[in-house]
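Apart from one protein chain that is not included, each protein chain of the complex appears where it belongs.
Going in written order, the chains are labelled A, B and C, and every chain counts its residues from 1.
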Amino acid sequence: MAPTKQGLKIAVIGGGSSYTPELVEGFIRHHQELPVRELWLVDIEPGLRKLNIVGNLAKRMVEQAGVPIEVHLTTDRRAAIAGADFVSTQMRVGMLDARARDESIPPKYGVIGQETTGPGGMLKALRTIPVLLDVCRDIEELAPNAWLLNFTNPAGMVTEAILKYSKVKSIGLCNAPIGLIKQVSSKYGVAADRVYAEFVGLNHLHWVSRIDVNGEDKLDEMLADTAGYSAKNVPAREWNPDFLRSLRALPSYYLKYFYMTDAMLEEQLESLNQGQNRAEVVKRVEEELFELYSDPELKEKPKQLEQRGGAYYSEAAVNLMRSLYNGTNDIQTLNVANNGILDFLPDDASIEVNCVVTKTGPLPLPLTTIPPMAKGLIHAVKTYEQLAIGAAVTGSRDLALQALAHHPLVPSVEVAIKLLDEMLEANKEYLPNFFPQ
Amino acid sequence: MAPTKQGLKIAVIGGGSSYTPELVEGFIRHHQELPVRELWLVDIEPGLRKLNIVGNLAKRMVEQAGVPIEVHLTTDRRAAIAGADFVSTQMRVGMLDARARDESIPPKYGVIGQETTGPGGMLKALRTIPVLLDVCRDIEELAPNAWLLNFTNPAGMVTEAILKYSKVKSIGLCNAPIGLIKQVSSKYGVAADRVYAEFVGLNHLHWVSRIDVNGEDKLDEMLADTAGYSAKNVPAREWNPDFLRSLRALPSYYLKYFYMTDAMLEEQLESLNQGQNRAEVVKRVEEELFELYSDPELKEKPKQLEQRGGAYYSEAAVNLMRSLYNGTNDIQTLNVANNGILDFLPDDASIEVNCVVTKTGPLPLPLTTIPPMAKGLIHAVKTYEQLAIGAAVTGSRDLALQALAHHPLVPSVEVAIKLLDEMLEANKEYLPNFFPQ
Amino acid sequence: MAPTKQGLKIAVIGGGSSYTPELVEGFIRHHQELPVRELWLVDIEPGLRKLNIVGNLAKRMVEQAGVPIEVHLTTDRRAAIAGADFVSTQMRVGMLDARARDESIPPKYGVIGQETTGPGGMLKALRTIPVLLDVCRDIEELAPNAWLLNFTNPAGMVTEAILKYSKVKSIGLCNAPIGLIKQVSSKYGVAADRVYAEFVGLNHLHWVSRIDVNGEDKLDEMLADTAGYSAKNVPAREWNPDFLRSLRALPSYYLKYFYMTDAMLEEQLESLNQGQNRAEVVKRVEEELFELYSDPELKEKPKQLEQRGGAYYSEAAVNLMRSLYNGTNDIQTLNVANNGILDFLPDDASIEVNCVVTKTGPLPLPLTTIPPMAKGLIHAVKTYEQLAIGAAVTGSRDLALQALAHHPLVPSVEVAIKLLDEMLEANKEYLPNFFPQ
Partner (left out) sequence: MAPTKQGLKIAVIGGGSSYTPELVEGFIRHHQELPVRELWLVDIEPGLRKLNIVGNLAKRMVEQAGVPIEVHLTTDRRAAIAGADFVSTQMRVGMLDARARDESIPPKYGVIGQETTGPGGMLKALRTIPVLLDVCRDIEELAPNAWLLNFTNPAGMVTEAILKYSKVKSIGLCNAPIGLIKQVSSKYGVAADRVYAEFVGLNHLHWVSRIDVNGEDKLDEMLADTAGYSAKNVPAREWNPDFLRSLRALPSYYLKYFYMTDAMLEEQLESLNQGQNRAEVVKRVEEELFELYSDPELKEKPKQLEQRGGAYYSEAAVNLMRSLYNGTNDIQTLNVANNGILDFLPDDASIEVNCVVTKTGPLPLPLTTIPPMAKGLIHAVKTYEQLAIGAAVTGSRDLALQALAHHPLVPSVEVAIKLLDEMLEANKEYLPNFFPQ
């Protein structure tokens, strides 16, 4: 990839996000290997206030660091995309209010309410996929050689929708894999590149079947440490040690929704009864962050940003851009087309797997160990994902019903129907495919 | 296959079953194309009374019909198997009391209690598979060219265990497919061979994705008739018509346990609260049947036998023997090795699928339509089955826990552990692999 | 398939062929199960004389037999196709002169000259595929539910081209499989349906890996009989007995071109030096046949027709139509889409394999034994076929060169280039895709 003129143009769709300062910090720190010339932060009209706050912080950070990056703030998505080398997306269609609904409606029917998993994840996909495919139409027209780095959740389903319905070169990213690597590297006091962890599965549904530290197998030690592997945005239920040991793989913390469904649901119901939900908490944290960002004396990423669940998102993004730009052939865990890696899924299914990042894109590495237990659940969730992607693109209520009725967390067709009725209605304004005017 | 001397030798393991008269009737009716010379009914010591009742009825039936079939009653399994052309098995390790436990324990933990599906099915597999593999050892030694026709439930798992752990030529059989064909042929007033129904899936977990009557597609009509497709041993909940229409396939009635889990469980809990369970009902029906069978004036299959759930079992068995013996190349729905038919399952997984029955065995037919919705659930249940088969053969509690924790009907690892503890203990005397002495 | 009005309409493209009387005889004999009402024989203008001779014989045959079949003779292909239930094709683009060139040019370069195998087969494909795809366009428009039965050689490549480039329901047919069955049934004195032969491979490139007679394995006996398995249109070189025994499969007689290349080429060169080639012989036989057909007293198929190489073509066609029409689910050897049967070829490759003929089309049967030796050659020839089909459709000289250079019978790129130059030029008038005006 030849950088445009003497540097790269980056477009960040959803640039008003509170994560943006982390991304800017990454561009500053790695300017040598990733010579960004133009950084376009773009957001929609209702996000303009946040965009300005975050964008002005970005400008101050760049100036303070003395790197030659031009920061542009705009609501004109097409101008931002035109000629870009990289486009990254981090958006939330319907904003935190929609998330609150994704989290609060399912528990009323005895079903997990979560923003990327279960019925909440499906509604998020229905709202988000058409918007992302619109972005892709623009990229196809205005920056056909650009790489699209997608952080927008549900990242696996969004990536698969783009693989199937556009020609854009797209990669899905999640912070969970880099988080695990950091955790292992800190536990053992080694550099991150001395840790090799093999991820098997889908976005937010992976198992780690091999963990080598300095070439030595540390899986059993990691499995014995049941408390260690957790995340800020998933409640801290502990794994049963017998179960982990006989599973022979470290499950993603999102798998608690499947393996501890009853306890996780109970916890959600308690929180909801106490008037809390995760969306509300995030809302408050965000407001505090934007207050901080507004301080004209702040000229670097504030420490408080790291307390959010999404730590390492931006590190993951900058790492990937650097590797693609320089063709470093290093290994990263990415959401890409399956192409035979999981032999029971179609080639165009998105999976989350280790890849060598070459100049012309990521090449997924074959898996050395697939936990036999994981296959059924991976396939069951992928089946739901395929149906839900079809529903998102076509607006077919039939497909949406089939998707929900076949989701492992939905106990019956009857519940699926009730949930679907209420959730579609509640998301009406963000679902033009389902409610055409 | 050359018939031994001038006729065939058949060994029926579990010959004291109440179904046996139907089988005998089949041998009588089709003696021309299937020249049975010796019929060996074999059972274990505790079943001797029933074996004698049923066996004497069989002798009276044969005599009345005037066909040259010698009926042998024995508890010497090896004598029965030696030199047999066909061995069929229909047994219930632990008898109806074990079934009653399979049905009553899971509901205490909010889980479906059923003899072939869910935790009940797993315990039945743990009890049964080692016994069947013992039978296979005898066949390998004493009748290596015999076909084993397995009716013993869970027939899919038993068939897969035999495929993996023995060299016996084995086929699994269920009465459900022939039952559907009969229902369609009666609904449309055509001969059964004018109905072509494509079965996709596993034993007790199939979808019918194509129903042609006289070459015309009748799937939509069948899907619209939601009440029609049911069975005596599965309660008569109706399917949601919107769901069926958008599923584009007729689900097995056993799929109600997955698609209507909440309602089916509620019904089970009500029945249990009223002191009923299916095992008890069957017990009473059986006692009445044996009373009938004891009547020395009875010389044919009594009409009452058809009221049991297992109608057509024997018809299926005799059909299969006739086709294997004569190489008729007709199409039957059987449980056989996958060998690529469902491309997401391993070659040695058992599946339930249409086959051409050639002289040298069934050749599975490729599927023309696989409902995309079904793939995830098929794979999830097959994953459980593979783990449970491994547990049955090795006596590994770890594998049994993984099997149960990954069964789609079990809500959490915690419930799996509790269920496993209680159910293993309750089945102790039938699980020598788990409780070696 | 509902017959049009009270009977079926059949269109025979290339109806002026000398084989047609055999087909008519088949329709007469099987009128009960295959109620043909209209038989349209269609040919091109230059074939009108032959069409009239053969067509009038057909009319006399029908009248003599007293069956209610209307015979139509026409050069209006679209009228013949409109509303047809079955379309069959048997044509030779460029007629016997083109065949003579296919056979005589390659030997000049030390390469086998044969009408379906090697460079001759490629040129035949280049001439024929575009014409067949034109026929398919008409069928798509005028008889979208019709079955196309293709006898036109190279039948495998033509079938694959139709699978890839049209929506017509098409099946490729060859007389070789039925010929083998007849030979075995006559050798053993049993009815043809007591012979089960498993065909593995491609059209004119198959191996028979299993031959059961009355359910007994007769492969070894057949392999020991090296002289027996031959054909009128392939010279009678004998197989090496050691080679056959260790191959463990009966090769198609066309495989002599690959396994005995040197000897077969020598024979061709001798014949050519003596001024003979197969095309000339066929030409003479044809002329004699048409003289016979012209006799107004002839009212049935003359015996002499059976001396041609294509015996059983029409029997194969009538069998297939009967089975499709009645849904008999019997087994026939056909050229159909691979769909995983040979796991090393793509799904849309045409293969020649046993199928169950259901009402809605043939379902290929899984193979029980694939000779490991055959895989490489099958794949090498299929690679050539894929490239040649691409060349035929696009007129790409590059693809044609790659096809020829990768054909196992072509010794070098240099020879491929010379052959291609001369053969394209010699076929100029039949290759509008290569020589657009």
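As a working rule, a contact is a pair of C-beta atoms (placed from the backbone, for glycine too) under 8 Å apart; a residue touches a chain by one contact, two chains touch by 3 or more.
Since this is a predicted model, take the numbers as computed values, not measurements.
In terms of the touch definition stated at the top, the absent chain reaches A, C within the entire complex.
Here the missing chain is touched by one residue of A:L365, A:V393 or A:I417, and it is A:L365.
Contact with the omitted chain, checked across C:Q64, C:S186 or C:S246, is made by C:S246. From the options A:D225, A:D262, A:E280 or A:D330, the residue with contact to the unseen chain in the full assembly is A:D330.
Although one chain is not drawn, the whole complex shows that of C:L377, C:A392 or C:L419 it is C:L377 that touches it. On the side of chain A, touch with the chain left out of the figure occurs at residues 1, 194, 196, 212, 214-215, 327, 329-331, 339-341, 343, 356, 358-360, 363-366, 368. Annotation for chain C: contacts to the undisplayed chain at residues 240, 242-243, 245-247, 259-263, 343-345, 372-373, 375-377, 379-384, 386-387, 398-399, 401-402, 405-406, 408, 411-415, 417.
As a working rule, only the chains that are shown with their structure count from here on.
Viewed as a contact network, the protein chains form an open path, each link joining two chains that touch. Once the centre of each chain is set as its mean CA position, chain A and chain C turn out to be 56 Å apart. With centres taken as mean Cα positions, chain B sits 45 Å from chain A. Multi-chain contact residues of chain A (touching two or more other chains): none found.
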